[in-house]
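Shown here: the complex without one of its protein chains, the others still in place.
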Amino acid sequence: MTVSALADHIATVGLIDQHAHGCWVTAGDRRRFENRLNEANTEPLAAFDSGFDSQLGFAVRARCAPLLGLPRHVDPERYWQRRSQSDEAEVARTFLGAAGVTDWLVDTGLDEVADVATMRALSGDRAHEVVRLEQVAEQAAAAPGDYAAAFEDILQRRAATAVATKSILAYRAGFAGDLSAPSAAQVSRAAARWRDNGGVRVCDPVLLRFGLHCALRLGKPLQLHVGFGDRDADLRTANPLYLREFLQQAGDTPIVLLHCYPYEREAGYLAQAFNHVYVDGGLTITHLGARAPAFIARLVELAPFRKIVYSSDGYGPAELHYLGAALWRTGLHRVLQGFVEDGEWSEADAIRVVDLIARGTAARIYRI
Amino acid sequence: MTVSALADHIATVGLIDQHAHGCWVTAGDRRRFENRLNEANTEPLAAFDSGFDSQLGFAVRARCAPLLGLPRHVDPERYWQRRSQSDEAEVARTFLGAAGVTDWLVDTGLDEVADVATMRALSGDRAHEVVRLEQVAEQAAAAPGDYAAAFEDILQRRAATAVATKSILAYRAGFAGDLSAPSAAQVSRAAARWRDNGGVRVCDPVLLRFGLHCALRLGKPLQLHVGFGDRDADLRTANPLYLREFLQQAGDTPIVLLHCYPYEREAGYLAQAFNHVYVDGGLTITHLGARAPAFIARLVELAPFRKIVYSSDGYGPAELHYLGAALWRTGLHRVLQGFVEDGEWSEADAIRVVDLIARGTAARIYRI
Partner (left out) sequence: MTVSALADHIATVGLIDQHAHGCWVTAGDRRRFENRLNEANTEPLAAFDSGFDSQLGFAVRARCAPLLGLPRHVDPERYWQRRSQSDEAEVARTFLGAAGVTDWLVDTGLDEVADVATMRALSGDRAHEVVRLEQVAEQAAAAPGDYAAAFEDILQRRAATAVATKSILAYRAGFAGDLSAPSAAQVSRAAARWRDNGGVRVCDPVLLRFGLHCALRLGKPLQLHVGFGDRDADLRTANPLYLREFLQQAGDTPIVLLHCYPYEREAGYLAQAFNHVYVDGGLTITHLGARAPAFIARLVELAPFRKIVYSSDGYGPAELHYLGAALWRTGLHRVLQGFVEDGEWSEADAIRVVDLIARGTAARIYRI
């Protein structure tokens, strides 16, 4: 084997994208597009700003432009013009197809994007559902009768055809408080209060904790949003080290820490500390663009190599589903080739680790 | 364009140093000099130590020595001997002139150094005032009558000819508490208490918060010390993620996060999350010396490229005003050239981003 064997392998390995959302299926304007190039801001970009003037924006121009028949680094105007000539489904087929993904795990908790079947159709790949617990909570609030029973019932039913659950606790209450299982009486009281207030957007820590512990009992992997996301979350209390006690109580159910920036080293430590904890770079890789290799390098520090998985967290423009994969391939190649050239890793080991991260571990824990 | 076009551009672009203090104008001994090469320690260096045995000390010998006609890496003794042969003003002219700065924004809150006019005269460049809010508070404490009215009046008057305000809240109370606007009654009571105690060194959170909210209403950019500085600040509560609620309340006034180490990634996230937040490497770049490129690379991760500015935070020896610029040029070139060589950025984009960081964004927000 030569170093190019590693390069060839990373370039072609079929990925399990273990956490994504649907791509857009309806047309939108340039404003919508540019705002989606900024993850953290919850308001429209300021007039002086442009979503293109960021690492992600530069990555779109460098890496997505050629798939639309444009030169690398094409200016934003031409990129947008060409993209607008296709309908959103055609754009999605182009970028989903180019990602080299075999299986999409789709968190269906967000609206106005492709559902699992549409992701399947647009990509030509397999697609599986990830059930968002906070959505189950809202469904249970709207159901008649006992909240806890309704939650368990809906979760059981939906999870029967799903591969995992997902929680956005980081957005709703943060990790800094008590995360133990609440009593039935606590759940009942909290649910009554919430239903009286309309039962939308669950933020009550008791109900969030109840959902988490139901998911643990279910036994399918539980994905947790960690770190970087939009500013509705307090990034300070989205530090996964706050999860220590919860992880100690979590039994054997695999728990996957998503995104993790700037706590990827803390997350890697947890993946070493707990047999059932996994780590994923998620949307961080997409948003770091040219800086993705430095982040990927930190993902392969303390985390055991059988505890790291891949996802794009793509949501909206299918460029994101593609860039996650493309930047992961380039970045991981850069990092692992360096280890091989330094003599610290063999190339055969590097190829084996690529397979573990690309799909082996995800196939094991999600049973796909 | 070739890669050297980028190198040439970074080497020559005129900088807006958007946060500095005056340089020394009076002679001092070697002890004073070596102590200023250590930022964090508030006590004299131990007898076993030397300010020269640090990244900054090595940078002085590598980069400043040639400007004094000495060989690169000259030993500390010869450096100090040669430096002592010139008076402080002559040293200042040498290093300020070599920085390639067109505009110095001078925080005038520190004594025993050059004022704005002297910075202008020594450098031959433009210089503008940044008003330190905690100094305004002390002036208001010493003024007759109502504290709040005096504060507002002094701030209005001083800010009329200034380009920005600055707060050292990180040093006085940290970011971990309530940062909302206090009521008039709270300010009145806190001011009375503080005046009774002598009115020096404002540390009362109520008065610090009052100053911040006055500055927000003023509308000129507000600079905040964040992260690395001397140990009078608790580095733990100088984490900018504690500012989340304050930033949500801050309206449109630009807020510039200075220095930021080791929270530069958190600061970059905030610059993406809030339209009015900006990030600056400040004195970190100077103190990291040979390690500055790694830090600069992290500054261009999540922060949008129109939200990053340059400063030296130079204070005391004019070597610091020069090294900030010199290390920024080398480090940013290293980082951006890497992106260009990887094919992730075009060289034209790299040059445009250099201009944004060097002066474009600062010119926009400070209106200079």
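To keep things simple, chains are lettered A and B as they appear, and every chain counts its residues starting from 1.
We adopt the following convention: contacts are C-beta pairs under 8 Å (C-beta built on N, C-alpha and C of every residue); 3 or more make two chains touch, one makes a residue touch a chain.
Keep in mind it's a predicted model, so treat the numbers as computed, not measured.
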Checklist entry - From the list B:Ala7, B:Ala62, B:Ala348 or B:Ile368, which touches the chain that is not on show? => result B:Ala62
Next on the checklist: Using the document's definition of touch, tell me which of A:Asp29, A:Asp111 or A:Glu344 contacts the absent chain.
Outcome noted: A:Glu344
Checklist outcome for this item: Contact residues on subunit B toward the hidden chain run 38-43, 45-46, 48-50, 53-55, 58-59, 62, 72-73, 228, 230-231, 234-236, 261-262, 287-291, 294-295
Checklist entry - Which subunit A residues touch the hidden chain? => result 239, 241-242, 244, 265-266, 269-270, 272-276, 297-298, 300-302, 304-307, 338-339, 342-346, 348-349, 353, 356, 364
